[in-house]
Structure formats: structure tokens, C-alpha cells
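The complex appears here without one of its protein chains, the remainder shown in place.
Lettered A and B in written order, each chain numbered from 1.
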Amino acid sequence: MHSFQFDVAHLLASGLVLASFMLLYQDRMFGVINVFVLHAVLLAMAVAWQAYVQDAPHLYITAAIALVFKGTVIPVALYRIVRRLDIHRNIEKVVGVGSTMLIGIGLVSLSIAVMLPVTHRAGAFTSEDLVFALAVVLLGLLMMTTRRNAVSQVIGFMSLENGLILAAAGAKGMPLVVEISVAFSVLIAFIVIGVFLFRIRERFDSVDVQALDRFRGDRG
Amino acid sequence: MGIAVALIVQGGQMMLVLLLAPLLTGLVRKIKARLLRRQGPSVIQPYRDLLRLLRKEVVLAQTASPVFRAAPYVIFAAIWVAAALVPTFATGLMFSWSADLIAIVALLGTARFMLALAGLDVGTSFGGIGSSREMMIASLAEPAMLMVVFTLSLVAQTTQLSSIARFMLEHSVGLRVSLAMAVVALLMVAIAENARIPVDNPATHLELTMVHEAMVLEYSGRHLAMIELGAALKLLLYVSLIGCLFLPWGLARAGDDPSAYLLAILLYLAKLAAGGGLLAVFETSIAKMRVFRVPEFLGAALMLGLLAALLLFVSKSF
Partner (left out) sequence: MTNPASIAEPLVLIVPAAAAAILALLPSYRISSKLNVLATLITLSAALTLVVHRPNPSAYLLVDDLNVFLIVLNTFVGFTASAFSAGYIEHELENGKLTPTYLRFYHAMYQVLMFGMNLALMANNIGLMWVAIELATLTTVLMVGIYRTHEAIEAAWKYFILGSVGIALALFGTIIVYLAALPVVGEGLDAMAWNVLTTRSAEFDPALLNLAFVFLLLGYGTKVGLAPLHAWLPDAHAEGPTPISAVLSGLLLNVALYAVLRFKILLAANAGALAPGPLMVVMGLASLSFAAFMLYRRRDIKRFFAYSSIEHMGIATFAFGMGGPLANFAGLLHMAMHSLTKSAIFYSVGHVAQVKGTQRIKDIGGLTASHPLLGWSLVAGVLAIAGLPPFGIFMSEFLVLSSTFARQPLLAVPFAFGLLIAFGALIWRLHKMAFGDPGEAKHVPGPSGLKLLAVFGHLTLVFVAGFYLPPALTAWFRHVALLLG
């Protein structure tokens, strides 16, 4: 019925979804960063497993990039930024944890309902990869919209990117262009994040986006 | 001949759970005490406590109604039946056709309901606090439990506990993420239902931290004995449940020879001891949560259960 390979792929991908949920209920800054490290590690393992199953060695590079950049470099940089800028350690939420979790479950079911029938023909591995990838993307979006804090919004975006990388890994044989784009987005995201966080710090005491909201220009 | 043996085995299970329950509670207390570098009461102390309580006079408040007097019996009966239905050392017992997981959840729910009513009955404030907190916990724990039940039934294609246990035993289930999530959710629910740290402290009598104890504060004599025994049975029930569902090795099947049954009983005792030991270690290493955090804890269990059920749909379609 189920091969061992499929089970492991399923395990890793759903682990990623679980990590996305864990990201949602964190209420402290360092907690968010730690769970993001877990997220990145799980992604690396999932992509590496896909590389093994599909016999696609270029995906190992993607896994390594995910591990090095998103699992190590970016969290370390974020730690430094949080500490140096002395950012508010608490994360304010727009919606309560309970409602956020329920919406998250709803999004996972939506992803299953949408992706499963459509990708069924593509085979077991691709299909379940894409279902979970869309779930992770949607959960990342949820995190971005329910957080007031700029750092956690950025982490939400990076978890969203992780979901995309999972999807790209699931699509069999997608050429090296994917790897380039993936690495590219990681690099640029990092630069922009860094630049932004420093610029924001210069102007505000906290990286609270609600404080930014005061300057919402659209009234003019 | 076959029916008589089956009846004896089934009856044996019923008595076994009844007799083992206080022993399990005693074991947990002993290990906790030892971990805290105390001697602690002897392992058979709960038996002594029960006998002592049975001999004592029942003192009833003037405001107590018939509900208050009937509640302990109903509670005890419901929990005993539920505990007796859970396969401890064998599947396919005589009454196992009635051992539907949902029925077990309903029985436990009945017991809880009666307990909450009893807490409210006398009209003291402690009872009220206990009952309201218990209901809050139940409102989250029960859906979580049901989600676990759904997950398991989806895997095994049945809700009958005996069949599920046999399914787990016989089929190679593989690395199922849903089952991993389900067991974690079940553990969290078990802790909440049995009034263990971090949800409730079974050894406390402080208003701030009581849930279960608050409800039974007014009971004495044989009523209290029945409720205590019921609580012990509930703990045994949950440990056996987790054992037969997720660690089903050694369960004897209907039609096995007596040596298999003997081995199964020994393994079952070992599982109980291990479960009790782990529970004691866990309780000692963690602090009690504040009451308003309990919904978060149970909410996590509910989410895990929901997710486990959802994820099954993904893997089941292949």
C-alpha cells in the first residue's frame, strides 16, 4: 500500500506544515526565530529526500542552500538584529491564537481540497508534495497578515518561500533555473531585509508595523 | 465450554482492572516521592485508604440532594465499565463488540457530567469553581479526544476498539505522521482528563490550583472511596488505551492458547508499570500551568488531532 519512501516524504512534508503551525502560535521573538530554524532544517531534509527519490542530484544543492542560508546564516543575522536594535521582544497579534489556528486548519483543508484532485494524476510524490507546499505557502501568508511586527512578517515571508521551494522540488525534473531563482531570492531577501530593518530602526523605536501605520499616506 | 471460558476471561479482565487500579496510583505516587528524595507511602497504601474510607461514616451536607448521593455510584459504574472494555491483555473478548471508542468516550463523559453536577449540588463555592473549570477543560478535551478517535478509525476503518487494536497489531502501519500526532494529542488529553500536572495537581488542596479535588471536597466515607477508585480506574483506562492502541505488541488474540494469555498479562503489567513510571517522571519535571493557559494546551491537542485527521486524507487517496 504505502512504500517506505512515500512515508518518509509524507513525514517530512507534514512536519513542515506542523512547523508552520508552530510559527503561528509563538509569541516571543526568539521563539519565532528558533522555530524558523526548525522549519528550514525540515525543508532541507524534505528536499534532500526528494532528490534521493527522484534521482535528481541538483536538488541536493537546493537542500544545502536551504540549510546553510535559511537554517544558519539568516537566523544568526536576525538574532543579531533583534539584540542590537533591542526590538520589542513580544509579538503582538492581530487575531487571537485560537482563531489563527482555526483559520490555519481551514487553509490546510482548502489546500488539500484544491490541490489533491488536480494533481492526482501526477503521481503520489508530486501530489502530496504540492498539497503540503500550498498549505505551507498559505500558512506563511496567514502569518504575514496576522502579525504586527516587521521581523515576524519577514519570517512569515521566508516560510512562504520555503513552501515554494518544496513545491519546486516536487515538480519532477524542473531545470537548474529553479535553483538559481531560489538562491537568488534568498540572497536578495536577505539584503533587503537587512537594509530595511536598519532603515526602519533609524526612524522608529520598535519594528512595530502599527507605528508605521501612523504614516499611512493614502489619506492624501 | 467456549462460552464459559470466554466469560471467565472477560470477567477476569473486569476484576483485573478493578484490582490493579489502586496499585497503579500507588506506584505513581511512590515513584514521584522517590524522585523527590522522599520515602513516600507504600505502593499498596491506596488499598488501605479505600478500605479505611469504606468503613467510615458518610457525612452529608444538609443541602445535598439525591443527585449528590447517587453520583458516586454512577461515576464508579460508568468508569468501571469503560475500563473493563478496553483491551488490556487480549482482543476479541466476549463483550468487545460493545467496546466502541465513541461509547467509551460517552461513558467517560457521563461520569464527568455527574461529577460536575455533584460539585455544584451542595452549593459551596469550591464546588462551583471545580465544576466550572472541569467543564472548561472538558469542552476542549472531548473534541480533541474525538479527533483522535476519528484519526484512528480512519486508519483502521472501524471504531470498535478491539478491532483497532488488532489492526495495529497485525498490519504494518509504517511511519504514519497522523498516528504520531494522534498519540501526542491523546497523551495531552489523558493528562487533562486525569487531572495530572500540568493541568491539575492531584495532591493539592489549594483553591487556586484545584479542579478535580474541588468537586469532591464534600464527599466522605464510602462515597469518597468510590470516587477515588473511579479516578484510579480512569488513569488505568487511559494507560491501557494508549498501550493497546500504540504499543499493541503482546496482545493475545481470541483463540490463542493460555500461555499466550499469560505472556500478554505479564506484558500488560510491564506496560502499566512503564506508563506509571513515565507519568511520575513527567509530573516531577514540569510545573503546573496557570488555569487560563489550559485552553491553549488543550487547543494544541485539538489542533494536532484535526491536523492528524486532515493529513490522513492526503495519504489515503493513493
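Keep this in mind: contacts are C-beta pairs under 8 Å (C-beta built on N, C-alpha and C of every residue); 3 or more make two chains touch, one makes a residue touch a chain.
Keep in mind the model is a prediction, meaning the values are calculated, not measured.
Participant: Counting contacts across the entire complex, name the shown chains the missing chain touches.
Facilitator: Per the contact definition above, the missing chain touches A.
Participant: Hey, which of A:Q50, A:T100 or A:T119 is the one touching the hidden chain?
Facilitator: In the full complex, the listed residue that touches the missing chain is A:T119.
Participant: Among A:M22, A:A77, A:V95 or A:M174, which residue is in touch with the absent chain?
Facilitator: A:M174
Participant: Extract the touching residues of subunit A with respect to the undisplayed chain.
Facilitator: Output for subunit A: 114-115, 117-119, 121-122, 126, 130, 133-134, 137, 140-141, 144, 150, 153, 157, 160-161, 164, 167-168, 171-175, 177-178, 180-181, 184-185, 188-189, 192, 195-196, 199-200, 202-203, 209, 212-213, 215-218, 220.
By definition in this document, only the chains that are shown with their structure count from here on.
Participant: Between subunit A and subunit B, what is the separation of their C-alpha centroids in Å?
Facilitator: 39
Participant: Residue numbers of subunit B touching subunit A in their complex, please.
Facilitator: 174-177, 181, 295-296, 299-300, 303, 306-307, 310-311, 313-315, 317-318
Participant: For a test of understanding, state which residues of subunit A touch subunit B in their complex under the given definition.
Facilitator: 2, 4, 6-8, 10-11, 14-15, 17-18, 21, 25, 97-98, 101, 104-105, 108-109, 112, 116, 120, 124, 127-128, 131-132
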